[in-house]
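Working notes, structure below.
Only a single protein chain was left out; the remaining protein chains are all shown in position.
The chains carry the letters A, B and C, assigned in the order they are written, with residues numbered from 1 in each.
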Amino acid sequence: METTDLLQATILFAGDSGDGMQLTGFQFSNTTAFQGNDLNTFPDFPAEIRAPAGTVSGVSGFKIHFGSVEIHTPGGHADTLVAMNAAALKKYLDEVKPRGLVVVNRGGFDAKNLHLAGYSDGAQPLEEAKARGFEVIEVDMSRMVREALIDSGLGTREAERSKNMFALGLVYWLYQRDLGPSERFLEQRFYNKPEVLQANLKVLKSGYHYGETAEIFNHRYHIGPAALPAGRYRNITGNEGLALGLIAAAEKAGLRLFYAGYPITPASDILHELSKHKERGVMSFQAEDEIAAVTAAIGAAFGGGLAVTATSGPGMALKTEGIGLAIMLELPLVIVNVQRGGPSTGLPTKTEQSDLFQAVHGRNGEAPLVVMAAQSPRDCFEAAYQACTVALEHMVPVILLSDGYIGNGAEPWKFPSAEALPPIVPPLFREGTPYRPYERDENHVRRWAWPGQEGAQHRIGGLEKQDGSGNVSYEAENHQHMVKTRAAKVERVAQFVPEAHIELGAEHPDVLVIGWGSTHGAIRTAVQNLVVAGASVAQVHLRLIHPFPRGLEKLLLRAKAVLVPELNLGQLHPLLQATYPKVDFRPLHKIKGQPFLASEIEEVIAELLATLETV
Amino acid sequence: METTDLLQATILFAGDSGDGMQLTGFQFSNTTAFQGNDLNTFPDFPAEIRAPAGTVSGVSGFKIHFGSVEIHTPGGHADTLVAMNAAALKKYLDEVKPRGLVVVNRGGFDAKNLHLAGYSDGAQPLEEAKARGFEVIEVDMSRMVREALIDSGLGTREAERSKNMFALGLVYWLYQRDLGPSERFLEQRFYNKPEVLQANLKVLKSGYHYGETAEIFNHRYHIGPAALPAGRYRNITGNEGLALGLIAAAEKAGLRLFYAGYPITPASDILHELSKHKERGVMSFQAEDEIAAVTAAIGAAFGGGLAVTATSGPGMALKTEGIGLAIMLELPLVIVNVQRGGPSTGLPTKTEQSDLFQAVHGRNGEAPLVVMAAQSPRDCFEAAYQACTVALEHMVPVILLSDGYIGNGAEPWKFPSAEALPPIVPPLFREGTPYRPYERDENHVRRWAWPGQEGAQHRIGGLEKQDGSGNVSYEAENHQHMVKTRAAKVERVAQFVPEAHIELGAEHPDVLVIGWGSTHGAIRTAVQNLVVAGASVAQVHLRLIHPFPRGLEKLLLRAKAVLVPELNLGQLHPLLQATYPKVDFRPLHKIKGQPFLASEIEEVIAELLATLETV
Amino acid sequence: MNPLTAPDFTSDQDVRWCPGCGDYSILKQVQTILPELGRSPSETVFVSGIGCSSRFPYYLNTYGLHGIHGRATSIASGLKMLRPELSVWVITGDGDGLSIGGNQLIHLLRRNLDLQILLFNNEIYGLTKGQFSPTSELGKHTKSSPWGSIDHPFNPLALALGADATFVARGLDRDPVHLRGVLKAAAAHRGSSLVEIYQNCNVFNDGAFEPYSDKKLRDLSRLMLESGQPLRYGAEGEWGIVLDGLQPKVVSMADYSLNDLWIHQPEDRTKAWILSRFFDEPIGENALPRPFGMLYAEDRPRYEELLHGQLNAARDARPKQTLDELLAGHNTWTLEG
Partner (left out) sequence: MNPLTAPDFTSDQDVRWCPGCGDYSILKQVQTILPELGRSPSETVFVSGIGCSSRFPYYLNTYGLHGIHGRATSIASGLKMLRPELSVWVITGDGDGLSIGGNQLIHLLRRNLDLQILLFNNEIYGLTKGQFSPTSELGKHTKSSPWGSIDHPFNPLALALGADATFVARGLDRDPVHLRGVLKAAAAHRGSSLVEIYQNCNVFNDGAFEPYSDKKLRDLSRLMLESGQPLRYGAEGEWGIVLDGLQPKVVSMADYSLNDLWIHQPEDRTKAWILSRFFDEPIGENALPRPFGMLYAEDRPRYEELLHGQLNAARDARPKQTLDELLAGHNTWTLEG
């Protein structure tokens, strides 16, 4: 048996929604993280809870990209596809590398499955795949699992349900992973169902042993640990990390975290995660709709809480009136948008970056606020922490943009120590001092007094108000002054957030690539590849989108051309172009509900470099 | 008695909210229109229904600008101020021209009134006004009215209420207007209250005769008819004109007009106007909120109606989710936003242009639609008619922007004949032909089939759909195709709307002034003055804001600099700059809840011209 | 022409609910009764919001609109106003109709447009994978309430009565025959018919309505309402309900005669109210059973009828101006060139 050393690999687990592929993928990534690899994952599941079994629309996939090098994307085409049925093969075969490995569950390719997957009568997809050069390994997992569990006391259907563990074991063998972490996981999960536990453990091992004994594979792979910075790591999804960032910010600021949300894919997990932490005093409120969620948060912000609400596009639409109120009240509020495919209901389970316009411009009146974006699952913690810091210290609503890919994806995360987190100091009213609600400091920030505090009673609302006193005012000059002051306050935030900087590549590049949000990894990989190849390329990635960070113009003007890749039809692009008319921006769009492949960006940069040279 | 010939004049009627100043102003403009002047009006009333009597915040004003020349704005500083009480004087004296005429009701300046108006004890505002050079005429209207009506059978309070008619009569005399139109108006209004009618007629004439006999004025003014295009005219407010435009469009398209709205200042009058026309089959639905209004309109659009909803900023915020649905359904829908001061509740009774960002960008996902703007009260009819035409012929939602100044303001309108209105031809499904809901013509427009039509049953919704069939589709390539197709369909609308053109001024100007919406008149007057003075200036005004009209780039590039005046902090400006990076745009902002004065724009253009010369 | 049958109302789209979902049965019953209503597929419209249940319209060969979350009611209202002759059905869920869509629902009920509202109540958010809904019981453990829900649930039928609904009924996915009867009664009612349908979500809330569907339990937990009939239940009808003052009480038919029992009068709003309040778990000796069928029905003018009546009256009362007259208004003047 040959063992091939690899720097990185991409595996795609795919099967019916009922086949437990998400769990399988998650287990693989967990184990892989434990073994010291860097990694990135991408779950891809249908919009239906359980679309008709066996059909293509019912396929659920989980992609994991891991390596001994830094990993920033869920990878491009897969090295290995595990297809539990014909539909999974049909859906994903084109996403496998030429001559890649395809492991299939034979039991998922009977006539009925072929029919459900939409293959025409007599089609032989496995033979065709082989003919196209894929290395196809057929394993009758269904049967083997049934046999392994014949004495388990479980019924046939129940037994068969564990076939994903067989697949997992097999792939563990193939990629030389430990069984330990998954064994421990199963023990925790089924601690009160000993039969099921034993069955799962047995099947997991059967898969592993099958690899060892059956001699069906020509290779095994070895991928050593990555040279990640030293420290303690854990796996984290973006939504989890975001939730933890909120909790940490509240605790560091000495405030109660008040979270109000209405369920919506792909943001609901933030609500779920926060609901767990009642022992820390975290308040999570499932409101009757998004309007109630944002306005309840405003009530809590008035009361002195760290008020947060999260949603996705359609819910964001409903919150805009409330956000306008928060802007007028000048209260701290964090609004998280875990973006999904739009417009309207769109593609609820797919990822997209198309709510940036809405975040920056989507309110009535002159209603500026701070817009920030998280760039990867492991970045969500810090992004949330920073959003809370800005909201609390500047008394301003902050929209934090995430997306489905970041929210659901997982990565190893070198979590910080509590002590290392920067302090958060909101401009609190001190009892005994005089209070005028709209008196401001040098950064235009007003002070925050809470009901219950003696001597600071005040009334605020959505009508225009006199600066200083906060009394309602319809006065012309005051209105203009207030509109400009609210804008200036937001602009001022840029002074407190790190300058724009070149993350990777040349200081005076021919092509600068600027992005925001979840495109970070794909851009980074693309730029890195080109830098290694000697190209004059560099990357800037924005945390702060409104206002733009200090120093950005300088960086942009140094490049010959600036590429702006986005998972939309161009939203950051016009905002940049309007602000920096002299820069030669080149948009790059993808709107397919899927993240960029690094290669897609790399190619465009290369082409752009070529045209610049010929000019 | 000297009679001064004037080309134009501006009169400001001001008094307590209970003094009937809006009616007085409206009567004056009506009469003036009848006499063949061009004119423009600007009502300015408090946000409270009835703010405390006698106070400055309770003052209600009505400005009218009229002349024998073309009139495009409500005028700058007033030639004549009629102040019914001390508060009115206090609020508006600074808006009177140097040495202007100030007619006051002596009865409104007793100690109590002075106190309520916030003058300090012993203040003598009338003396001060005289000292500042104003020509102050004091008339004890309250007393004279009481005396005139001593035998009228009316109580003192009721009698006093007609003192606005006294003021009106007086100003009629001053500006040589006919009493006839107002007499006819009073006869209609009080036809079933003969006592009140007689009293009002008597007081109106008393005012007129007082002017004639009392010898308190040094001048009388004469303003001849304007050289307006020949034809039949009527007075119209923007909101009325808009409502008529909707009715006309529905009738020309052969459709039922379905209007759904929730009351909100300053859009409510559209609902009121449409509610009157039941005899024409106009359906007006007062919904429980803006969400219900826009979604009921969508239901009606699905059913084959010309569906319209109108609101102002905060209501617009609530409608954005529904608008996204309409975009996805590709149904015709007209959404009118009569803008007011923002953000949030803002300045509900003041005017502003700050909802442009929201109109163009304020939805989740890639959600382009058509954005148009009306430019003056008399333009609202045509703007509405065009918005309906585009929506119906292109199966696309259209946002039509108006604002408080246009909506409430009135102008003479040379109304069209029904026959002259262009036909409107929606892409209707014909029974008996095959139907695929998302099959498109060469302009990307799908056909419209209505429930009840045999053989065209179809199901549509907010999820992404397959082009052609309209079936739900999560397919990657199809999504990208559909996003681009929806955008292309909107872009295509520009082919069917007149090209951008220079409305006034040089074809290759040094300074081009580009505007949208209600700034039209002020810009026009400013440009006209400068053109007459020989400056190289021109005006382009946009009806179509998204997409931009054909031919715009060419015009912009011809100018050395392009000034963009807006009643906001700059919203059209960045949209233009992003689209035309090479053009040297110069923003001009005013955010005071008031329209531009022509002089404000004129000065800035002049300065800009000067800097361009020195460069 | 051949009479219509269920396939005439069935679309070509694959049905995409989880296997075993209660939605299948409801779809089947609707497809079964539609041909009996005398309206063709092209005159029939299904409007839904968002949720598992709201995918319903895709499966019918009628006109259909899959709207946005909570607004099927208002979309349908606009459609029905414009086109009163259509047969309009609203499909909504406990989240869609009672959480985000509560306002549109209560306003539709008071306006009383003639359409049918089928509220699929599975006491859970299905599509978003299992959070508690406004009908979930207190203390329920879900993803968003891991410590148990603290939200006092709505009583949907009481809410509807409070909103002046004119037709209020309850059905059950697992009792197809009865459900078809309820659906037909709702279609026959002229006005807004609210039909709450207990629907099992076997993935996130399996067994929520087992007391009413389980063969062993249901005899003692269900009260099947029939207009004009005494309230009686039990395998052999051995239990009855009497009204003691304003208090409903369970009595044994061994001790009482049929004449003593409460007679179901769906036109009596107070009785309907009391019935709607038979809402505790039907467990224990004196527990009240859960009523199924039509609790309340009232004939009240329909909004679209009043609207079109007003339009017609206006047309008859006022000479309709030509469009030219309308544009001219009452005060015009003419300027010479």
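Definition applied: a contact is a pair of C-beta atoms (placed from the backbone, for glycine too) under 8 Å apart; a residue touches a chain by one contact, two chains touch by 3 or more.
This one's a predicted model, so the numbers in the text were calculated from it and none came from an experiment.
Within the complete assembly, A:E454 is the residue of A:D5, A:D94, A:E215 or A:E454 that touches the hidden chain. Which of B:S182, B:N235 or B:S344 touches the hidden chain is settled by the complete complex: it is B:S344.
Shown as candidates are B:P52, B:G281, B:G551 or B:P581; the residue that touches the absent chain is B:P52. Only one residue in the set A:L6, A:V69, A:L197 or A:L228 touches the chain that does not appear here, and it is A:L228. Within the full complex, the residue among C:K129, C:K249 or C:R300 touching the omitted chain is C:R300.
Listed for chain B, the residues touching the missing chain in the whole complex are 48-53, 55, 57, 262-265, 268, 271-272, 275-276, 278, 284, 286, 288-290, 314, 344-345. Think of the hidden chain as still there; on chain C it touches residues 99-103, 106-107, 110-112, 134, 147-148, 150-155, 158-164, 243, 245-246, 268-271, 273-274, 277, 300, 303, 306-307, 310, 313-314. Across the interface with the omitted chain, chain A contributes residues 30, 33-34, 36, 181, 225, 228-236, 244, 247-248, 251, 256, 258, 260, 277-281, 283, 285, 287-289, 291-292, 295-300, 302-305, 307, 321-322, 324-325, 329, 381, 415-418, 450-463, 471-472.
Heads up, the rule we're going with is that only the chains that are shown with their structure count from here on.
Each of A-C and B-C has its own count of C-beta contacts, and the greater count is at B-C. Chain C has its Cα centroid 45 Å from the Cα centroid of chain B.
The centroid of the Cα atoms in chain A and the matching centroid in chain C are 39 Å apart. Within chain B, the positions touching two or more other chains are listed as 321, 324-325, 461-463. Shared interface positions of chain C, defined as residues touching 2 or more other chains, are 50, 66, 68.
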